[in-house]
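I'd like to ask you about the structure that follows.
A single protein chain has been removed from this complex, and every other one stays in its place.
For clarity, chains are labelled A and B in written order, and residue numbers in each chain start from 1.
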Amino acid sequence: MSATEALSATRPGHGVAARSWTFVRRHVLTVYSSLFFLYLLLPIGIVVAFSFNHPVGRFNYVWQGFTWDNWRYWDGVPGLRSAIVLSLQVALLASIAATILGTLIALALVRYGFRGRGATNLLIFLPLSTPEIVLGASLLTLFLNLNVAFGFWTILIAHVMFCISFAVVTVKARLIGFDRHLEEAAMDLGANEWTTFRKVTLPLIAPAILAALLLCFAISIDDFVVTYFNSGPRITFPLFVWGAARIGVPPQVNVIGTAIFAIAVTGMLANVLVQIRRAKAAASV
Amino acid sequence: MAFLHRHRGLTPYLLLAPGLAWLAVFFIVPLGFLAYQSLQSGNFDVGYAFSWAWGNYWHAIRDYRGHFIRSLEYAGIATALALVVSYPVAYWIAFRGGRWKNLLLLFIVAPFFVTYLIRTLAWETILADNGFVVRTLQAVHLLGSGGRLLATSTAVVAGITYNFLPFMALPLYVSLEQIDESLIEAAQDLYASRWKAFLRVTLPLSLPGVIAGTLLTFIPAAGDFINAQLLGSPQNHMIGNVIQSKFLELTDYPAAASMSFVLMILILMAVLAYARAVGTEKLTG
Partner (left out) sequence: MTDLYTRRKLLERAAAGGAVLTVPGFLAACGGSGKKAAATAASSSHKLAKTLRFSNWTLYMDTNNKKHTHPTLLQFQQKYGVQVQYTEDINDNASFFGKIQGPLSRGQSIDRDLIVMTDNSRYPSLLIKKGWVEKLDKNAIPNIKNLQPALQHPNWDPNRDYSLPWQSGMTGIAFNDKLSDPVLSIDDLFGNPKLKGKITCLNEMADALSLVMLSNGDDPSNVTDKTFNRAIAKIKKAVDSKQIRQFTGNDYAPPLAKGDLAAAMSWSGDIAQIGNKHIHWNLATDGGDIWTDNMLIPKGANVYTASVYMNFAYDPKIAAQIEGGDPKTGDTGVYYICPVVGAREVLLKKQPAIAKNALIFPTKKMLDNVHIFDAKALNNQKYLTVWQNLISA
């Protein structure tokens, strides 16, 4: 018997009651989390359900009958496809750029002492606290003064701008409390700073970087107000939806939302399955 | 690399440069123009002129004090709720997620793939007066017999909480994920209960995540207006709604600008108080 096992044997109440209690305790978190995801995805469920609705008029709010038509003619609303493609492009590029810039800032803030640290923190928080409408309108003014043509690049610039803060704060949470000893050990073993960063630091903060990427992607793909002011003639998915809302959002919007979600989930699932297969292969060697 | 070695003091500045430059050009400069606008007077018809109109700030506070307070209130409650609701799930994903972690994280941001408007409309369906939720609450007498959820402050706060859950959950996950499980085991071997181990070890180590999540939730939530507009009654409107209307409907740019600054200052004051309470080093790393 190991020391831990011996200790647990002497813990009070090691009978059936205690074991059931342990069972409950072990699984209450799982049950709770399942409920959480149910709550989180409930509106999505409604959206998915209504993508199969056959609305009599233009409003898709009351269930009126099942149909595959919306999925068959998902592309049937002019402008919808180009809107979602644009949104995905911007979200992808903006989240990558913002995460890179944000990670660099986070590293500097946590690892180094420098003048202007307070001001830097303030600068990071300010965009978060500025109402979107003034953020968008004041950026518009800047672009007008610089005589910039509105379109893809102005949208991208705006998105990177408001995503940086989110990336910084997310990655910072990981860097604070990061065990520097691991890096020191690597360097003691002969690695230089860059190798250490690449092989030790980066993999360890990878979850934070991924989380920042996801968060920035989500924010970017959903942004309406700032994009509206700086999009010129280009239409992103949220702009399209808000525009359609006046006359009635077509069910194809539900289809698109569902499809993106499904594709992302499938992609992640495939990733997991590949990992499992690899682990099995490695184990069986 | 050798360059960086010799100029070690430069490293933080080099890391900060790209991100801060981006924010400086695309946020600070527009913000400066906004500050300039906030001190103008006049109206849209005759034009605006800079006149050190500090009165704009006074009027903003005097006329819309209630809205400011309400916004901080709703944002504060929503943040607390988001924290309480998300923490167990972030814990569950971090410690029990295994290879499904990334997939679960994706599920958390999934609602953002369907735009804000569609999500909120789905909630209007879920919380409808004759819907399942309201009828259940009436049955258990949590809601009066003629009661409703929509067009109340409850719906607004619930909407804000829902929309900002990922902003809370992801940073929480990020800092929980890096906690070394052996620390918790050691604590359990030394302490009698898992609960104490959680309180004394896990919770403090996850504090950077808690702080990050709180900031990322509270700050933007205070400026939100969409939930109030769609899920609230006129008595539930937030300062974001007022700023929106001052800017767009009344084209009263000095008023909108000064109100935005008042909001930002209030938020920063709240953040400072919060930082003092949790200890500044945790906030700034």
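Simple rule for what comes next: a contact is a pair of C-beta atoms (placed from the backbone, for glycine too) under 8 Å apart; a residue touches a chain by one contact, two chains touch by 3 or more.
Worth saying up front: this structure is predicted, and the values here are computed from it rather than measured.
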Contact partners of the omitted chain among those displayed are A, B
The one residue from B:Leu14, B:Ala49, B:Leu190 or B:Leu248 touching the chain left out of view is B:Leu248
Per the whole complex, from A:Phe178, A:Phe229 or A:Phe261 the residue touching the absent chain is A:Phe229
From A:Arg19, A:Arg58 or A:Arg278, the answer for touching the chain not displayed is A:Arg58
Logged for subunit A, residues touching the omitted partner chain are 55-59, 61-62, 64, 73, 75-79, 137, 140-141, 144, 228-229, 231-233, 235, 239-240, 242-248, 250
Even though one chain is not shown, subunit B touches it at residues 43-45, 67, 121, 124-125, 128-131, 146, 148, 150-151, 230, 232-235, 237, 241-242, 245-252
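Note that only the chains that are shown with their structure count from here on.
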Rounded to the nearest Å, the gap between Cα centres of subunit A and subunit B is 15
Touching subunit B in the complex, subunit A uses residues 3-4, 7, 11, 25, 29-30, 32-33, 36-37, 40-44, 46-47, 61, 101-102, 104-105, 107-114, 117-118, 120-135, 137-139, 141-142, 157-158, 160-161, 164, 166, 168-178, 192-194, 204, 207-208, 210-212, 214-215, 217-219, 221-222, 224, 237-238, 241-242, 245, 249, 253-254, 257-258, 260-261, 264-265, 268-269, 271-272, 275-276
Note: in the complex, subunit B contacts subunit A through residues 1, 4-5, 11-13, 15-16, 18-20, 22-24, 26-31, 33-34, 85-86, 88-89, 91-93, 96, 99-119, 121-123, 125-126, 162, 165-167, 170-171, 173-175, 177-178, 185, 189, 192, 194, 205, 208-209, 211-213, 215-216, 219-220, 222-223, 225, 240, 243-244, 247-248, 256-257, 260, 263-264, 267-268, 271, 282-285
